[in-house]
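Complex shown without one protein chain; remaining protein chains in place.
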Amino acid sequence: MTTKDQVEQEEGVTRRDFLYVATGAVGAVGAASVVWPLVDQMNPSADVLALASVEVDLSAIPLGQTLKILWRGKPIFIRHRTAAEIEAAIADNGAIDLIDPEDDQARAERPEWLIMVGVCTHLGCVPLDQRGDFNAWFCPCHGSHYDISGRIRKGPAPRNLEVPKYAFLNDTTVKIG
Amino acid sequence: MGSSNYQPTNKAVKWFEDRLPILGLMHSTLGAGYLAPRNLNYWWNFGSLAGFMLVVQIITGVILVMHYTPHVDMAFRAVEHIMRDVNYGWLIRYTHSNGASMFFVVVYIHILRGMYFGSYKSPREVLWFLGLVIYLLMMATGFMGYVLPWGQMSFWGATVITNLFGAFDFYEGMGESILHLLWGGFAVDNPTLQRFFSLHYLLPFVIVGVVILHIWALHLPGSNNPLGIDAKGPGDKIPFHPYYTAKDLFGLSFFIVILAIFIFYMPNIMGHPDNYIEANPMVTPPHIVPEWYYLPFYTILKAVPDKLFGVIAMFASILIFFVLPWLDGSKIRSAKFRPTTAFFFWLFLLNTLYLGYLGTKLPDEIMIDMAGGIDALTMGRISSIFYFAYFIVIVPLVSRMESTKPVPISIAQSVLDANKKG
Partner (left out) sequence: MLNRLKNIGLMTLAVSALTIGGLTAANAAGASAYPLKKYDWPHAGPFGMFDKPSLQRGLQVYKEVCASCHSLDMVAFRELKALGYNADEIKAFAAEYEFPNGFDDEGEEKYRKGFPQDYFPAPYANEEEARDANNGAFPPDFSLLGKSREHLSLFTPWNSIYGEDYIVGILNTYHEDAPEGVELADGMSYNEAFPGNLIAMAPPLFDDIVEYADGTPATTEQMAKDVATFMYWAAEPKMEVRKKMGLKVIIFMSILTIMLYFVNRRVWRKIKKGDDLA
């Protein structure tokens, strides 16, 4: 008699435990899937993502001029370099004062177009055009000097000006991003 | 929320509990430490559902604010930005807008349950007051929230409702001064939108505070129950956890299914289509209706020919709930044993629903096609009179004079009796 009762009780316990655990698991899955929309809403929205890449018409930039555009909330410098500037930039490829050595050829897919994110790698200020020791870019915040290839030559900035991902769609149009 | 007999076994938990006894507080409030009557029916689920909706509204609301701009030139577009561009923005906004309606549904049922089973009666008067304060705060919050999308109904609803306060024109220019103060200008405009936004964000947290007081006040006398008798003996009560946590979770899950049907399949049915037209101070929509949860009071407002007395009647129709504990002189709480009271309660409910229905009608619409046609205004007046008569005449008289049915001696006894029968 006692055994029968015990068996019943034990069966009851296991069945009950299974029901509780299963319900708890399903409930936890439900709660977890509610969390995702609440978090994902903070990611960039569709209209922001739509601006993640821009196409720029290069035909309007005269030789020796820099076009500044806003891309992903940051300034982009597009420099139409003269032959002399390209020559100077390549000549400096092995210069000893390069803090972050890099060849100019690696920084500009087409030598006449230098495209960079115009944000100083030190603390995020925007460097000024045609200033500094190299008559190229100079960051007024803490005195970082960049050359005509956007490489850091003097001052506290640790890295060269960043080159964004870009692709030439044709001779006069570049897609940034 | 009194002293707790919570005894943690885990050492780390005990260390923490000795320094901040918050787990004990939870234990004695919503856990096994709170003893609740064993006979609560499903109508008692609506309190926890209301708490759940408050949390849902606060979470979705805080998220919506991350993407919304409270400015007359940008608000309408910002809402559409949420609906179109923000990841899951449509889901969060539809949850918030339908959640507001469902919050009111839940709270109305919670209030009606309190009325039917006499939960407002001694010693729970302050508990009842705090509930009414929550309801009033919800009305203010809901109204100001409806203004934020800056659609046509937002704007004209805000104009009509704020103009009510202009009725308090006791000396020359007083009404106008009140309105200028409310609007921050000479009409509903950008300053109004910005202050409504600020208060719409603030009030829910005030509601949370009053909810805590409401639960505190609940835990002194404990929950009322369908029999309306005091739970005395140990056999009358059971621990809140696991019994009522299981029951509340089941009710909550069922309720979420209903909520989901609205959010995913008829998200705009509780709203007004005109609110998808941007606010335009030059064009009034042909027919302004408030949100459905204000409609009965709107009818009472319209039923009174005088502006000031109309506004007073409307506010009185809500504030009269505060004196209900004294209007009702019965010694028995639950309408289960008061058949006449129960009958008039259902009549009151039907009448209030009808008042709500009338709220959507134009005053001269014919409601009953007899005696040359009885229009909505006349019906509104009859219904409004009954509404007040219920409180002022019916409840005081019936509660003191009706013959009641025998009340069981204890909850436990009634359970045993029921089991013997069934």
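Read from first to last, the chains carry the letters A and B; within each, the first residue is number 1.
Convention: a contact is a pair of C-beta atoms (placed from the backbone, for glycine too) under 8 Å apart; a residue touches a chain by one contact, two chains touch by 3 or more.
Since we're looking at a predicted model, the values are computed, not measured.
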If I'm reading the header right, one chain is hidden. Which shown chains does it touch across the whole complex?
A, B
Who touches the missing chain here, A:E55, A:D97 or A:E162?
A:E55
Touch as defined at the start, partner being the missing chain; which of B:K232, B:H287, B:K331 or B:R400 qualifies?
B:H287
Consider the whole complex, including the chain that is not shown, and state which of B:A12, B:L181 or B:V257 touches that chain.
B:V257
Option touching the unshown chain, where B:L23, B:L164 or B:I277 are the choices:
B:I277
Contact with the hidden chain only, please: which chain B residues?
38, 41-43, 77, 80, 83-84, 90-91, 94, 101, 105, 108-109, 112, 235, 238, 242-243, 246-247, 249-250, 253-254, 256-258, 260-261, 263-270, 272-277, 286-287, 289, 292-293, 295-296, 349, 353-357, 359-361, 412, 415-416, 419
What chain A residues would touch the chain not displayed?
16, 19-20, 22-23, 26-27, 30, 46-47, 50-51, 55, 57
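Quick note on the criterion: only the chains that are shown with their structure count from here on.
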Would you mind writing out the residues of chain A in touch with chain B in their complex?
27, 37-38, 40-43, 45-48
Footprint of chain A on chain B - complex, ascending
59, 63, 66-67, 81, 84-89, 91-92, 249
